[in-house]
Structure formats: structure tokens, C-alpha cells
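Note that this complex is displayed minus one protein chain, with the remaining chains in position.
== chain A ==
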Amino acid sequence: MSEIIAYIQRPNLYTFTMPVVAVLGAVFGFITGNIYGAPAIGLPIGALIGAALAAVLAQIISIKPWKKIWGAAAVFAAVGAIFGGFAGIVGGLVVGVSMSWFAIWIGSGKYRAGVPNYYTPAQVLWHNSFLFICALVFFFLIAPLVPVVWLSFNAEDFFTFTPEMLAFKAEGYSLKHYYDFLGSDEWMVPLKNSLIIAPIATIISVSLGTLAAIGLSQSHVPGRQAIMAILISPMIVPLIISATGMFFFYAPLGNWLQASLGLNQAFVGYIKVILAHAVLGIPFVIITVTATLVGFDRSLTRAAANMGADPVTTFFRVQMPLILPGVISGGLFAFITSFDEVVVVLFVGSARQQTLPWQMFTGLREQISPTILAAATILVTVSILLLTTVELLRRRSERLRGLSPG
């Protein structure tokens, strides 16, 4: 089959390439014309330019494709600079790169590269449109994060782009929101709270959760379904309901702790939030660790016992190292659950336990300051790090599972 696809036929320049590129050119022409209030004039001009570009690029065979693309982009950027200044350059680059790439992609017949030779034109069109749609969805997933990171370097106290920023002038950018974030109690205290609450909650859910997951993975557990349902329930019940229930129950619990054990109010506040977050993280630990234990080879523990290790030694020296990736990724889920959680802490905590997401939430609701965006950018970086860790752990776990027999 591969040799069928390997031979790619160039389509006819005049009956196919030029009209198709002209269509894209017309779209760009329409949009550009619209900026100047004359879409009807832009449309035919764009179509002509597109057809011409396709023709020109098809004649030049001696130059490598990527050089052709940048050459065309440079021409378009230069034209853009004459008409629209800096924005024109950017627009010209975008239009130039996409149109020349498209012209080469169509002209060289590469658009059929991914499909079998026997596909009808309509099927090829559908295949490529499908890829385009998927690309749009990926764009939809990722693109919203870009302005957040970009705007966090804003020199003004605005939530919007300033002309200086769009012109890429140095005075439009600054790190002042990062200094604001790092230098004010308003943000540092919540960050500190988050860093106290999330790790302790994670430790509680990981330690109890791992033990329970090991118990659940034994072959004979009476009432396993019911137990599983109870342990997973914090993930299933909507947060607002958990928060409401906790609000009703934790207030008297806190009063009782204060009155009968003589603990101070701030300490009890932390305990309440930590307990609430720990229980929210437990389902994630249970799910990931039980999933890891499915691939765990039981004969290893028997072998360890056979050689005289007691259950505790077996657990720490044999079982734990093998299920560690699952435990850590469960822990990371629990951590992010707590670190990212607002609703429960809003209901259960008091102002002293204000966490980073809480501060962001009040910020978004009340006073809008780009410091939120600086915080958001830092959180995006953290989540990229976490994602990388989980991904590496998952691969390691798969490798280990692949090695273990059975």
C-alpha cells in the first residue's frame, strides 16, 4: 500500500492549484478589505494575488520550499508595512506564510499524502477539512491561555491590551505585576496558606488512600462495591453540595474542637480546611493506586515472604517501589485538587485560611488587577511542571508493568 501513496502526482496548475489558492486569497482579501471598509474590493484583489502567487511559486523549482515561504512572507510583510505600519507587518507575515505554504502544499500534491490513492476528491477534501477542524479544536483548547500569559507582562494596570503592547514596544511591558505578586501580603499570605494546606491534605489522602487501595485490591473484600462507592463519592458529588454539607457540619465540629480541646481558632480553621481538602483528594488516590495495583504481580510479595521478609518490610521494599508511580500521580491529583479548590474553602474556611484560588476568585469578582494574571501565569507554569511529572511517571509505570510478568 505504501508504494501506492509514495507516488504523488502534481495537480494541474491552471485548473486546480491556481483556483484553489485564489479562494484562500479571496478570503484573506475580504478580511483585509474589511479593515479598510471595502471588502468587495479586497475580495477580487485577494483572489488575483492568490492565483498569481500559486503561479509564481510553481515556476520556481530550484529553491527549497521553506525558503519560498519566507520569501513570500517577507514580500507580504513589506507591503503590509507600507499600508498598516506595525500591525501590517504582523498581518502580512501571517497572510504570507499561510498563503505560500498553502500554495506549495496544494501545488506539490502533498495534500493527498495522508490518504490512499483511490480516494475521490471529495474524500480528500473531507479528510483535510477534518484535520483542519481538529486543529481548530486544539487551538480552542490552548489559545485562551496565551493572552493570560501575555497580559501578565502588561505595564499598565489594565486587563486589556495597550497599543504599546501590540506594537511590541519595551515600555509596554514590565514585570511589575510579578513584583506585586511576590511583594504583597495580599498574595503572599494566600500562597503560604495554599502551600500549608495542600501538602498536608495530600499527605493525609495519600497515606490513608494507599493503605485502603491495597486493602481493596485483595481478592476477598466483603462489600467491595459499597465501600468503593463511598470512597469515590467525594468526586461524584458536585463540589457545591459537598461544600454546603461541610458548611453545616464543620462549623459545630470546629466549635466543639475549640471548646473541648481548647485549640485556638486559627488552628481549628486550618484543620477544617485540611480535612475537607483531604477527603476531596481521596478518590483520585484510590483510583490511580488501584489502577496501578491491577498490574502488580502478587507473586513478588509471596516471594518476599518466602525469603523471610515480614509484611511491613515487604510493603516498603517490594510493593511500594513498584506502585510508587501510581501513588505519586495520585498524590499529584490530590495536591492539584486541594491547590485549585475554591468552593469548599470559601464555605468552610475563614479569612485567615484564604488560599491562592480564593484570592484569585475575589480578585476576579471584585477588583480587577493584572496581578491575577501574574498569579495565573505562575500557576500555568506549575501545571506544566506537574503535567510533565505525571507523564514521565505514567511512562515509567507502563515500562515497569511491561517488564513484570503477567
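Operating definition for what follows: a contact is a pair of C-beta atoms (placed from the backbone, for glycine too) under 8 Å apart; a residue touches a chain by one contact, two chains touch by 3 or more; residues count from 1.
Keep in mind that, in the parts below, contacts and distances are computed from a predicted model.
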Missing subunit (named according to UniProt) among the choices "Acyl carrier protein", "Spermidine/putrescine transport system permease protein", "Acetyl-CoA C-acetyltransferase" or "Methoxymalonate biosynthesis protein": "Spermidine/putrescine transport system permease protein"
Residue, one of A:Glu164, A:Glu186, A:Asp297 or A:Asp340, that touches the chain absent here: A:Asp340
Selected residue (touches chain absent from view) among A:Leu211, A:Ala266, A:Ala303 or A:Met320: A:Leu211
Residue ranges of chain A at the interface with the undisplayed chain: 31, 34-37, 39, 87, 123, 126, 130-131, 133-134, 137-138, 140-142, 144-145, 147-148, 151, 159-161, 204, 208-209, 211-212, 214-216, 218-222, 227-234, 236-242, 244-250, 275-276, 278-279, 282, 284, 287-288, 291, 329, 333, 336, 339-340, 342-343, 346-347, 357, 360-361, 364-365, 372-373, 376, 379-380, 383-384, 386-387, 390-391, 394
